[in-house]
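With one protein chain removed, the remaining protein chains of the complex are shown where they sit.
Showing chain A:
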Amino acid sequence: MPVSLLWAVDVYGRVYSLSTAGQQWEQCRDAQMEFKRVTAAQQCCWGIACDNNIYLNVHASDLPVRYQEETYENQRWNPVDGFSDRLLPSDRWQLSDVTGLQHQPLDNFRLPSSSWEWEGDWYVDENFEGEPTEKEGWSYAIDFPATYTKDKKWNSCVRRRRWLRYRRYKAMDTWAKIPSQQTTLPDPFSDISCGGWEINEEPRGRLSLWAVSLQGKVWFREGIYHHNPEGSLWEEVPLPGEVVQISCGPGDLVWAVLWEGQLIVREGIGRDCPKGTSWAMVDSPSPDVGATHVAVGVNVVWALTKDNKVWFRRGVNSHNPCGSGWISMVGEMIMINVGLNDQVLAIGSEDRAVYFRQGVTSSELSGKTWKVISVPRDGDRSHSSASSLVSDVESDTEKGSTDGASCIITSSSPESFVDAPTEHSDQPIETPKSRIPKVTSDSFISELVSDRGPGKTSREVRSAGPASVGPLDPQWSNVDLEEAQGQQAQTGAVVDTADTSSLSSVATFTLAMEDPYGVDEHPMWAWVSGGGCSVDSHTQLNWFNSMVQSVQSMSLSVTPAQTAAWRKQIFEQLSERTKREMDNFRHYEQAIEQSVWVKKGTMQWWRDWKPHKWIDVHFALEQFSGPEGNKDGILFIYYNFYEEKKYLHAFVNEVTILVPVLNDSKHSFAIYTPERTKQRWPIRLSAATELEMHDWLALLSVSCCDSRGIQGPPSKQAIWSITCKGDIFVSEPSLSLEAMPYPTPCDQMFWRQVGGHLRVVECNSIGIVWGIGYDHTAWVYTGGYGGGFFQGLASSTDNIYTQVDVKNVYIYENQRWNPVTGYTNRGLPTDRYMWSDASGLHECTKTNMKPPSPHWTWVSDWTIDYSVSGGTDKEGWQYAADFPASYHGHKTMKDFVRRRRWARKCKLTTTGPWQEVPPIPLSDVTILPCAAQSSVDVVPLWAISNKGDVLCRLGVTALTPAGSSWLHVGTDQPFKSISIGAASQVWAIARDGSAFYRGSVSSQSPAGDCWYHIPSPSKQKLKQVSVGRTSVYTVDENGNLWYRQGVTPSYPQGSSWEHISNNVRKVSAGPLDQVWIIADKVQGSHSLSCGTVCHRLGVQPLEPKGQSWDYGIGGGWDHITVRGNSMEPPRVHLPSLTERTPLPVRNTEINSSAVGC
């Protein structure tokens, strides 16, 4: 889990954040003034400050917020001047937008706010649809508007080119004021809530921001997304009443509280309409007491009533946003908030502490208990010893209850509310008693509630109080502003003496008076926002016991244990003991002789002969010590064949891999030997329970490793691969794996599993390994081994962490058109199932579809997937003439069928030697295969974010494989694949299928200087690239493998693509220029396999393309990387080769850098 932040405001308006990994509230020092409310998303936090302006704090990320401005320069040809900017009167502007309708001269572009800066000046885009143009970037056409081509033709009468300029959002990690919209905003804001990021992923980083003004109007901020974090304008949303408070969930839930105590629910929110269409009314949970506060999540609504009671709304989901009924919950709260994963936070009405709702899971959304978050704030007095803090905390509580806190209790107790209106109107002087100086949001609410009455009286009350309640009349806003300005000078000193003009607050707040800096009191919170705080019921939080002692004990047992002196001492002494007691006595006889050990069990076996079916078998593993003390074993499968007892056996030292094959019906696994790999027909066994299967797998795996003398973590040279299930396997390359002319056959490679779940893994030869999950999370290998089902001895104690992955399961809804009823789910008898998988062959309905294996659990409901290649209409439909065909996103006359894709998210939690590299999700990563001379040398690592940004990781060394930060490398279009060769050659593939070479990458300039466009092989769109020592290989979308011809150090871009093979899914070129692929369709003697690891044979310096393929493990493999294996094979003297040495100069140069590692 990445570290994320919980935001809160205390009653003095100070903003704090608490990290999910932290144990103290960090004050946001940057805030120049006090805040009333904050609302957080993962990428930013919005707030209302006491000047009633809205502020935005965008969290710094390695991915800059860049906005591309563009304008088109248009020219027409005339016989006199040739092409010139003299256009016809009917033509477009000389500088216009892409449609030609908008006049857009370069100097018309302005920065939207002071938070932006220009990155550089305007320049001409010299690429056109993925192809480099002739000089100056012009594209030509017969007339405006028309189809443009990059070549000038005889009839090209007009031309245009695109000018680009980037601006960058610079106000990162700081509160930047959102410029106000003077004309349409008559009154200041009093509440704000952001959410809605799950409604639509496009445009990236889209947020809904809802705000409430003091007059009870609701506003929606338009146009907030990654490239425009501030949004563009406020739009008023019509209302059935006056709103006090609003809450917007991550999905499509938006609820608000009306002055009268009812709730309203926004309906019609969806992909195309994030603002929604109408309101529905929901009554207050309690008939007598109105609601004061509401908080919504994805599938939950929590509310508070005026008596501080907590309510949970039953049956809420996106189809029924209103839910079905209220349930009363325990606790008395003054404010409540729902964070990510429907986790709940609240502020207690008496103690003003922040509470976390424990035990909230997707099946138990209401959780179990309230747990107080009790961590100190960074401003709290630093305590030298544990005991002093404990006693301080105790005395503070006492103090609080005797003087300070008592008044808060009265202020929020129901009695005082009931009395309040009369008191207010009769004796306005007394009301401030129930307030806290520098009142922020919460008391604002209580005031709104208590002041429900004629507008005039409430106005009087306000003018009598010292509160920073937003102004209804100008006088009050002035006072607030003055205070705020006065306090900007004394940063940190927040308890304002200005406020003491009100006698009552002096009287009640002796505590604050005693200590003007207010650092020593029990923290009292006013507002909390969990919208950026990614926790779930499994997250281990250190928020709840903040006694310094427990902090100490935790740090003692967790962090320095590995380096502790006692541990070192034990290791040293044990090795001394071995020397002392054993080294001189090795010739003595052992007291206990080793013998055979047998483990037996029953399983089912997928019979080798037809008809294939599962039959019951007895399974036994016999282990024994070989003559040289090495362990070995034999597997036996005893079965009945026509009443006759027979058995099948395999030597443990011949087993090459154990592959778990989990599906929803069987807990099965496959055992391969070299022979079985050739046949493409493993021994398939199935255990009765998952636990039993894991026990067997763990035992067999240890036994296989023992027989081969393999233990501990994989070596730096290891070859990593991943199956289509996301399981990770690693193989230790033998010296002769790349030997010439007789390499080790790759069906003899031994693979062992490593815990974790990944889609992509990349490594290099100094042991740096990165992975990318199905949910695009980046992971770095920790140096451990085991995890997953490996427990006990097969797994390292350290460096094993929880790993979570999320993926989508897709089903298709298919419909056929008929003239009477239009599209219906009544197909032809010959048609596919109306609910099916992608092939249409299997029926898959929303209800019968299960997660891929028992390890996965659903974490969302079925939703329409709009991100299907070919595009969709507004309801997600794709049209075609018939099944199966190519689909397009709009209906034409010829279309008679349509389909749409439904997606449902499922989540897997496992363990493995992986640690997350937050925060940017990736789609590809590459590590320089060979370069570092020592462990502190920086190793180049490049990646592509899942949005297509090119990134370069800084600070990656063998000791710090995770690196420190991302450097963004600008591109004019999104990319999808990247690879860096041993001599720092960086190649990448853009989303449009063309290749790019990055110029001038070196250790001095790790990000290089510019991209050189390399056209793709004709009519093919490339999808992946891998660069070895010198060779460059790419794979296109039709499964062709291409080799780049003519690459030399002086001309690194090469000259042309040469076709090597088809049926290729992925390629990995290593530091020896070795080439490995994942191939589709490999025929074995018993069966055909898709997704097979293959090794290119005959690759030599003078024949880098190799000769033929050798087939290894598969099918079902998805990814391989051989970029760690830099072990030069033993040289075999072949006369023809030795004559040709020395190699040409250009090769030896590159060689030298590769040999260095």
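We adopt the following convention: a residue touches a chain if its C-beta (ideal position, glycine included) is under 8 Å from a C-beta of that chain, and two chains touch if they have at least 3 such contacts; residues count from 1.
FYI, contacts and distances are computed from a predicted model.
Chemist: Given the options "BHLH domain-containing protein", "Aldehyde dehydrogenase domain-containing protein", "Cyclin-Q" or "Autophagy protein 5", which would UniProt use as the protein name of the unshown chain?
Modeler: This omitted chain is identified in its UniProt record as "Autophagy protein 5".
Chemist: Which of A:585, A:609 or A:642 sits in contact with the chain that's absent?
Modeler: Considering all chains, including the one not shown, the answer is A:585.
Chemist: Considering the whole complex, which of A:103, A:227, A:577 or A:649 touches the chain not shown?
Modeler: Counting the whole complex, the residue in contact with the absent chain is A:577.
Chemist: For the chain not shown, which residue from A:565, A:820, A:893 or A:959 touches it across the whole complex?
Modeler: A:565
Chemist: Return the single residue from A:363, A:689 or A:797 that touches the missing chain.
Modeler: Looking across A:363, A:689 or A:797, the contact with the absent chain belongs to A:797.
Chemist: Identify the residues of chain A touching the omitted chain, counting contacts across the whole complex.
Modeler: 386, 545, 547, 549-550, 552-553, 556-557, 561-567, 569-571, 573-578, 580-582, 584-585, 588-592, 594-595, 597, 699, 702, 706, 712, 791-793, 796-798
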